[in-house]
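For this depiction, one protein chain was excluded, whereas all remaining protein chains were kept in their positions.
Presenting chain A:
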Amino acid sequence: MADIVLDKVSKRFPDGTTAVRDVDLEIADGEFVILVGPSGCGKSTTLNMIAGLEDISSGELRIAGERVNDKAPRDRDIAMVFQSYALYPNMTVRENMAFPLRLAKLDKETIHQKVEEAAKVLELTPLLDRKPANLSGGQRQRVAMGRAIVRQPKAFLMDEPLSNLDAKLRVQMRTVVSRLQKQLGTTTVYVTHDQTEAMTLGDRVVIMRGGAVQQVGPPQELYDHPRNLFVAGFIGSPSMNFLHAAVEDGHLRTALGDVPIGDRVRRQLDGADAPRELILGIRPEHFEDAALIDDETRRRGLEFDAPVDIVESMGSDKYVYFTVEGERASAAELEELAADAGAADFTGTGSSLVTRLSAESPVREGEPRRVWFNLEKIHLFDPSTGRNLTLHEGRASGALAD
């Protein structure tokens, strides 16, 4: 058990590319931290540097207060679970799990006892004498976890451990991982590209992009108070809607109508170099069918009419897709997010809008519908820097705040 501190850690490859840039991160003892980001954001490289599988180009890595930059992986006393599981195919499950203990030169009796214990926790006992080739994906995954927990290391590192499992098993294993971590209380760093995993598993989530940390915080905080456009677009499913917004004397002209702005945002738009165009961000659940809300709520938002494209009924609520006219929001971050989602080549006229309406809404495909949205939940981003202008002391306060 130990804390892990990354102090301005960077990774430069011999060909000149910088994979990780000045990452500062303090992981407390027993904490479950998730590194998340699109592919190529440097999350796996960061994990490998903590593991000792990659050299650290500059900066300092401390585990339990001790500088470990130049220590070999085996001297760092941390265990790792690989995406590919990396089980030794020539050994049985028992031998796989005993391998780290045998290398640590423990006596046979202790090894046997520890392996049995770990197998019991992960319900692997009946499989102990099988070879990895005769196990299912989920079982292999559990063996990989077993090999990590069996020697009670200072920390666990997990490199996308669930991404090779099918969707149902992944959800199941997610709770296994979560319960195991709570039970053992071991510091854990977990890498994933799946924002759902990041949101559900971690005590804190670190969002990375292009080798740099974008924001660190508990999942809910990242969701409610994204520091920039990238974080806002990456966290959340379906993701936040982004619309082009032109600044015009005292309000914003958007595809959803003219949006008034409060003093706080206005002050930021007063400067000479202030942006004349913004990106308006709003999450699907902050829309509602205008017919279903009371007057009290109605005053806090705006309404617009738009034709309904598609309705997806989820039972508990409805995802309703609209197309609104007007310029598309464009920014480097948004393009990157679209490319990561594989939707970069998806172009239509106008902007597509995803909303989550109450299940009671009688909305029908092809018909126009009046929709209300909450102005207090709007985020405004500067397209050139990606900064969230509605964020005040780390708290997002909507467009109207004074």
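The rule is simple: a contact is a pair of C-beta atoms (placed from the backbone, for glycine too) under 8 Å apart; a residue touches a chain by one contact, two chains touch by 3 or more; residues count from 1.
Assume contacts and distances are computed from a predicted model.
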Chain left out of the displayed complex - its UniProt protein name, from "Hydrogenase maturation factor", "Polar amino acid transport system permease protein", "CcmD family protein" or "Carbohydrate ABC transporter membrane protein 2, CUT1 family": "Carbohydrate ABC transporter membrane protein 2, CUT1 family"
Contacting the left-out chain in the complete assembly, out of A:Lys43, A:Arg140, A:Arg170 or A:Arg227: A:Arg140
Contacting the left-out chain in the complete assembly, out of A:Leu35, A:Met80 or A:Leu256: A:Met80
Listed residues A:Thr125, A:Asn164 or A:Ser358, member touching the removed chain: A:Asn164
Chain not shown, touching residues in chain A: 51-53, 72-74, 78-80, 82-90, 99-100, 103-104, 131-135, 137, 140, 147, 151, 157, 164
